[in-house]
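Structure record follows, encoded as structure tokens.
One chain of protein is taken out of this complex; the other chains stay put.
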Amino acid sequence: METKDLLKGLEKMLTTEQINTDEEDLYDASADRYKKYAKVRRVLDVPKPKAIVYPNSTEEVSKLLMFCNDNKINVIPRSGKTATEGGLENWKEDTIVIDAKNMDQTVKIDEYNMQATVQAGVVLGDLEEELRKRGYTTGHSPQSKPVAKMGGLVATRSIGQLSTLYGGIEDMVVGLECVFPDGHISRIKNVSRRAGGPDIRHIVIGNEGSLCYITEVTVKLFKYFPENNEFHGFLVKDMDTGIKILREVMVNGYRPSVARCYSEEDAKQHFYHFYKDHSVVIFMAEGNKEIAEATGKGIEMAAEKFKEGIVEKVDSQLLEEWFENLNWSQQDIDDEYEGMLENDSHTGFTTEVSGDWETIIKIYHNVMKRIKEEYHRVEDLTLLGGHSSHSYINGTNMYFVYNYEIHCAPEDEMRVYHHPLQRIIVEETLKLGGSMCHHHGIGKFRNEWTEEEHGSAYYMLKKLKESFDPNNIMNFGTIFPQEEGKKYQK
Amino acid sequence: MKIICLVKFIPDVENMQFDHKKNVLMREQAKLTINPDDETAIAAALKIKERAPETLVEIITMGPKVVMRKFQDLLRRDVDKGILISDPLYVGSDTYATSRILGKYLKTRKADYIFTGTHSLDGDTSHVPAQIAEILGSCHMNNVITLDIDQLFQGTALLRVNNEGNTLQFQMNPPGIISFEKSREYKMPYIRYGDFQRDVSDKMEILTNQDLGLKEEEVGLAGSLTEVSRTFMKEIAQKDSITVKNDEEGIEAVYQFLKEKGYV
Partner (left out) sequence: MKKCLIYVENENAQDAVDLIEAVDHLYGRENAMVFGFGCLESLKNGEGFFDVLIPGETEKSLEYDVKNITNCMEALHQAYGFDSILIPANYVGRMLAPRLSMRLNTGLTADVTAIESDGDNIELIRPAYSGKLMAAIKNRGGNPLMMSVRQKVFQWEKPRAAKSEWRGFSFDTIEEPEIKFIGIEKQEAVEDIRESEVLVAGGGGSAGYFKELKDLAKALNGQVAASRKIVDREIAPRSIQVGQSGKTISPKLYIAIGISGAIQHIEGLKTPDHIIAVNKNSRAPICSIADLVVVGDGKEFIRKLLQRIYGDTEHTKYNE
């Protein structure tokens, strides 16, 4: 479609302030944090979208989607811009970005029924701040909290640092509202539970913008007792011991809000002042006084069981200070941008996977071994480690972290560094039956493995896409592999 | 114009680990890397070649065959020719012997300029360029930060040199040896992804003592005029941190610390 016709079409539905065609903003919108380095160095290889639009209401979103569906215009749903896996990257010439910026109302905070309803453009950090004033919390605390917005957080099936107690976003969402490519608006009502057929919320939660556009979300509230927070930490002999301690706590029914185990190298970057070359296990117990204390006791008992593997207990004060400084801020992001302009390196990439208790530690060792033996640029790695940060009764995740010095042209960075490393991690994980994406989503850069990830169940995902987005206008390339998009993945 | 660059591959000194149990510096495990000053020298030559593509840039290194891979990476840039001088007889050469070996070869090559680095991170004697200059009868300059490329094509080298924080200007006529200091002015271009494995063997030549024809007593340990009788570690104690308060005693401790280390 001709750009001027596209813009004319938009102007029929929106005011001029709602349509952004600024060149810099469009360049910025063509990729997300996945290609951050290439973006800063101005060597992105993907097309720019034609416009960014800011609808004021769900009705406007509906009109926009119908327009795009009729004219085969690619739609990138966007809210907080903190995507890290190419979910916001643009692979089509005819694209508009629908940004939830103007839909930033907190609709209702219902303390009695413990629910809060917000529009997609509300910043989680802002909601959280408001709730804390009243003694509540969403329990959702991803690192991007100060910047990320509710629409994206639900679309990506995000998870926060306190998930071991509060769950992931899927445990927090009550009802929601979303719009489909044919313009249809679906409101899923707020009930505590129902058996009204399959749980259709799960078509939306985690769709990564490939099926619909989320406009409103209702989440549960929890009472907030920061005064009862307890930190427990240990230096352990190795990751194996650390994972065993995590498992012990979980299978005995305790729900610490934070349960983490860092490998030595990963520990170094967070805890260089006390890790002493060891793996580090960290717990936080949270909640009302009785529960927090009981959880703390449970943690101590687990530690006691594995005491031969424990080198030393860590001072709680140190952990508390560390935890307070964990989250990103907009300034962190801006600073990183400036840093990438000046230097030939940046904080590295991550690939995070999940598995059951037995498998996860095998995956960890296999990955470490294979990278050290096979990866052709292993000498450029300045950090290679992993940590488990979200545990369940039946397993946990493993978050692989790698930093490297960039000894290649900026446009080659991904294919020289991140892609080969990601490939090793994904392959080793899928080999042993784990999942290649615990919470970062598939985005566009793991879509070659989507079918392998789901196996015979991929059929169900595919059918959803065919039904809801027959014209393939929703976030082309996300989750579902596209032949046309392969050139941007190399 | 013809420029010959001398390059040395050194163990990665910055990241060398120290084995506290055996009390040794683990040199063998350290990976090989290009000496930073030498890399600047090559980058400078390549910048000149970018301006005048007919410039010939040749690189020479002396070392064991294991440097081959990294050496070839240099050839994957716009370098025209690479010479690896390697012979077991040369092992153990001090700077004097090394200079004689390189000097013997360089005498057979006519170059307008020879570019080298000034410091090497492992030995850091800065001997070789000056000694080669003496053998060739050329003039030589250290710590060069930049040279004026336009003037170079006019037939003279206008050099800016770093002398302990001051910048001095010199003029040198070819032939001469210009030793660079690591500089942000000259950056080695990247090899593009497609070129990582490009075959550059046609640009390479390996020379042994057969080709250079030095006598055994002139090279290696036999030809060295200095020898390392022993090595030892400086006392790299695990940092024993001292903690003081902001009171008179504490401030005095800080002052004495600063005085002792020469900061006041």
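For clarity, chains are labelled A and B in written order, and residue numbers in each chain start from 1.
Just so it is clear, a residue touches a chain if its C-beta (ideal position, glycine included) is under 8 Å from a C-beta of that chain, and two chains touch if they have at least 3 such contacts.
Since we're looking at a predicted model, the values are computed, not measured.
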**Fill in**
Of B:Ala52, B:Val66 or B:Ile251, the residue that touches the missing chain is B:Ile251
**Contact partner of the left-out chain, one of A:Gln331, A:Asn394 or A:Ser467** = A:Gln331
**Request:** Can you list, in ascending order, the chain A residues touching the missing chain?
**Result:** 269-270, 272-274, 315, 317-318, 321, 325, 331, 335-336, 338-340, 342-343, 345-347
**Request:** Could you list which residues of chain B touch the chain missing from the display?
**Result:** 11, 13-14, 16, 18, 25, 27, 94-96, 99, 121-128, 130-131, 133-135, 139-143, 158, 160-161, 163-173, 176, 224-234, 236, 239, 241-246, 248, 250-255, 257-258, 261-264
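Keep this in mind: only the chains that are shown with their structure count from here on.
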**Complete:** dist(centroid_CA(chain A), centroid_CA(chain B)) in Å evaluates to 46
**Item:** Residues of chain B that touch chain A when the two form their complex
**Value:** 31, 190-193
**Item:** Of all residues in chain A, those that touch chain B in their complex
**Value:** 379, 407-409, 412, 415-416
